[in-house]
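A single protein chain has been omitted from the complex, and every remaining protein chain is retained in its original position.
And now, subunit A:
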Amino acid sequence: MAYHSFLLEPISCHSWNKDRTQIALCPNNHDVHIYKKDGTKWTKIHELKEHNGQVTGIDWAPESNRIVTCGTDRNAYVWSLKGEVWKPTLVILRINRAARCVSWSPKENKFAVGSGSRLISICYFEQENDWWVCKHIKKPIRSTVLSLDWHPNNVLLAAGSCDFKCRVFSAYIKEVEEKPGPTVWGSKMPFGEGAGGGWVHGVCFSHSGNRLAWTSHDSTVQSDLSVSLSSETLPLLCVSFITENSLVAAGHDCYPVLFVYDGTKGSVTFGGKLDVPKQTSQRGISARERFQNLDRRATSSETTEQGLESLHKNSISQISVLEGGKSKCSTFCTTGMDGGMVTWDVKSLESDLKDLKIV
């Protein structure tokens, strides 16, 4: 588990390139910085300056090597590498509030942008005009769209929003693709909806697209199975499937947590904390310390949790799968408000935490 501190500022969003040697991230300002990995060191190789507002979403398309960024300036740019320089192309999203999240579709012929104008913009490239065009999904979204995830069939899109609901939309664009086949979400243009008690921060389809899970601000993890799991942690901000049956989620508690999705029992259950620090030796507590604890904290307990013992020292805002895809993930990475990035290795987690079972 390597912790690398990029900056002192929060990392607003990040995205990796195809071979995981470069990471594009936003250091809480209007730019995007691209860092390249040199052994264990990271060097900044590019600075993408075009946005006039904080960059809220970055997605790097692995096959076509294009980066799409969106920001609070209500714009999105598609960047292509020309030689050694990244050149931006403006995409007019026709929104009147900030853009919040962006995601390339699996085939990379379109991308979706969620915004505060209570709609999702699906943008695709029109060859004749050499221009990115966007279509809006408006109804029945009632508030800001916070998170998006594409289904592997390139047509369905799950969106979590601040009106406490997670919905599955059809983002079918007839100009760029043929009609999709039926899926578990309905055979015609489907439309599913799940309600919760808080803003939906993170949403994720499983690798096959048959399962959907989302985290919400009332500290619950819900899935397309009916029962929601009330978590004992603070609200989770991001979630990702790492196998067909397990999800990893992280949030304001600064450590990732494992959940097990059980299709046969129809439930999501808590699997375990994924960041257990080495136990420091338990030394005896002196009488003086006992009285001091009683004075300061009204309990004479032994645990002196002076600071956070997790690797991240502030909320984790984004989680991304590095190796293995969503079906057999072997490494994943988290970035957070402490400006640091941690890469987690699934095999070593399984061996370190003995009762952890990643099915």
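Note that a residue touches a chain if its C-beta (ideal position, glycine included) is under 8 Å from a C-beta of that chain, and two chains touch if they have at least 3 such contacts; residues count from 1.
Keep this in mind: contacts and distances are computed from a predicted model.
Trainee: When one chain of this assembly is omitted, its UniProt record names it as which of these: "Pyruvate dehydrogenase E1 component subunit alpha", "Glucosamine-6-phosphate isomerase", "histidine--tRNA ligase" or "Actin-related protein 2/3 complex subunit 5"?
Mentor: Missing chain, per its UniProt entry: "Actin-related protein 2/3 complex subunit 5".
Trainee: Using the document's definition of touch, tell me which of A:Lys44, A:Arg142, A:Lys265 or A:Arg297 contacts the absent chain.
Mentor: A:Arg142
Trainee: From the list A:Ser103, A:Ser231, A:Ser246 or A:Ser310, which touches the chain that is not on show?
Mentor: The single option touching the absent chain is A:Ser231.
Trainee: Quick one: say which of A:Asp73, A:Glu108, A:Asp218 or A:Asp352 touches the chain that got left out.
Mentor: A:Asp218
Trainee: Mind listing the subunit A residues that contact the chain we can't see here?
Mentor: Residues 142-143, 164, 197-198, 217-220, 230-235, 253 of subunit A touch the chain absent from view.
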